[in-house]
Structure formats: C-alpha cells, structure tokens
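Some chains have been omitted; the remaining ones sit where they do in the full complex.
All chains are identified by letter, namely A and B, in their written order; residue positions are counted from 1 within each chain.
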Amino acid sequence: MSIQELTQALLKFRDERNWAQFHTLRNLIVSLNLEAAELLELTQWKSEEEMSALFNEEGTQEALRDECADVLLYLLLIADKAGIDLLEAARSKLEKNAVKYPVEKAYGSSRKYTQLED
Amino acid sequence: MSIQELTQALLKFRDERNWAQFHTLRNLIVSLNLEAAELLELTQWKSEEEMSALFNEEGTQEALRDECADVLLYLLLIADKAGIDLLEAARSKLEKNAVKYPVEKAYGSSRKYTQLED
C-alpha cells in the first residue's frame, strides 16, 4: 500500500461519515496534538527497562502501533486539507536540516543548531 | 519518492551525524510532541480568516509544510526504532475505527465512539 492509497482510503472513511465539516485545519491540528500526547502517555512513569518492553512485547507494541497510526492519519488529513505533498515536504525539510546541521559540526552532538560549536 | 526511500534518506542523515545514540524511543516521542506543538503554535491567536490564510499564502504555507514534515520525520524514526510498518499500521487502525464508528451511527456526528447514540 502506498501513502496515496492510504490517503484515498482515509478520505473515503471521512466522507462516508460526513465528517469533512468538522475537519477545519485548527481542529485537525488539535487532534494531532492529542494523538501525540497519547503516544507520550505510553512512556509515562516508565523505567528504561519498561520502555524497552514497550516495543518488544506484543500487547504494548499494538498500543504503540495504534498511536503512531493515529498521528499519521491526522497528518494525512492536515496535508490533504492544506494541499501539502507530505513526502516531498519531508524530503525538502531534510535538506534544510542538512544545512542547519552540517556533519562536521553536528557529529555526535545533541545540541540545537543555534548552539553548535565551530 | 516512496515512504521507504524517505526513511532510507532519513536514517542515512541520522547515521552520518552519529545521532542514533540519542534516539531512544522516549526521546523520539518527546520530540514528536514538540514538533506537534510547533504546528499548534501556528494556530495560536489566529481568527478563522487568519487560519485560512495559513494555507493559502506562500510564506505561512511553508511554515505549515515544514512543521508537518518534522512530525513525519520523527514518526518515521519511531516506526523504525519500534519495528512498525507505518502504512500497514494506519490501514489496520482505519479498520478498527470503522468498527468503532459505524456509518449509520457516526454519520454527521462529532461525538466520541463511547457516546454515539443508537
């Protein structure tokens, strides 16, 4: 399945329920944030060992997979609404990041680009 | 460009900078939440008219595109880390949603599935 086919299935799902009326850009962005928070909730109070179990045990892996899926679904709705080609946007952003974080300065460093040292 | 090719480019970007050491699942999920918040910030204090301009004017459209891209990039890193096939996860989640929100109950309603009426 390609990202275009997934988008088509998603828009069909939306339109069968007559939900486009609720899908303002603001509402979709709020919903994406709420799904991101559900992903964050999977990490709450977890030790490093419990975090490893999160993607190694079947029950919790499913929760993780579902929350990632929800984030992607809202991202696709936002991209459709705003006329954004998501893969092209990500490819182009990666190029910008390569300029902000040149290998020779950013190698092995977790600093923000504004704080990279020469 | 396919989502697999984008993922490959992203992992190459990460490895050239020796950043995998920072990319614990917890850190990636926190970062995804921060990028989601930057998307939300684009809506802050905006009237409905200003929200429309957000994806119709070139300057703001670029900001929107970049923030969507950042969310996708972290989502791909999480999926890679956790061994998740993102498109398959989204397709499967859409099927679950179809069961939770049957057309005849959910048509034209913005209620949560736990509050849908017969």
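The rule we apply is simple: a residue touches a chain if its C-beta (ideal position, glycine included) is under 8 Å from a C-beta of that chain, and two chains touch if they have at least 3 such contacts.
Fair warning: this is a prediction, and the values are worked out from it, not measured in the lab.
Copy number for the full complex in this structure file, with 2 chains shown: 4.
One rule holds for everything that comes next: only the chains that are shown with their structure count from here on.
Centre-to-centre, using mean CA coordinates, chain A is 3 Å away from chain B. Per the touch definition, chain A reaches chain B in the complex via residues 1-3, 6, 9-10, 13, 16-19, 21-22, 24-26, 29-30, 32-33, 36-37, 39-40, 42-43, 46, 48, 51, 54-55, 61, 64-66, 68-73, 75-76, 78-79, 81-84, 86-94, 96-98, 101, 103, 106-110.
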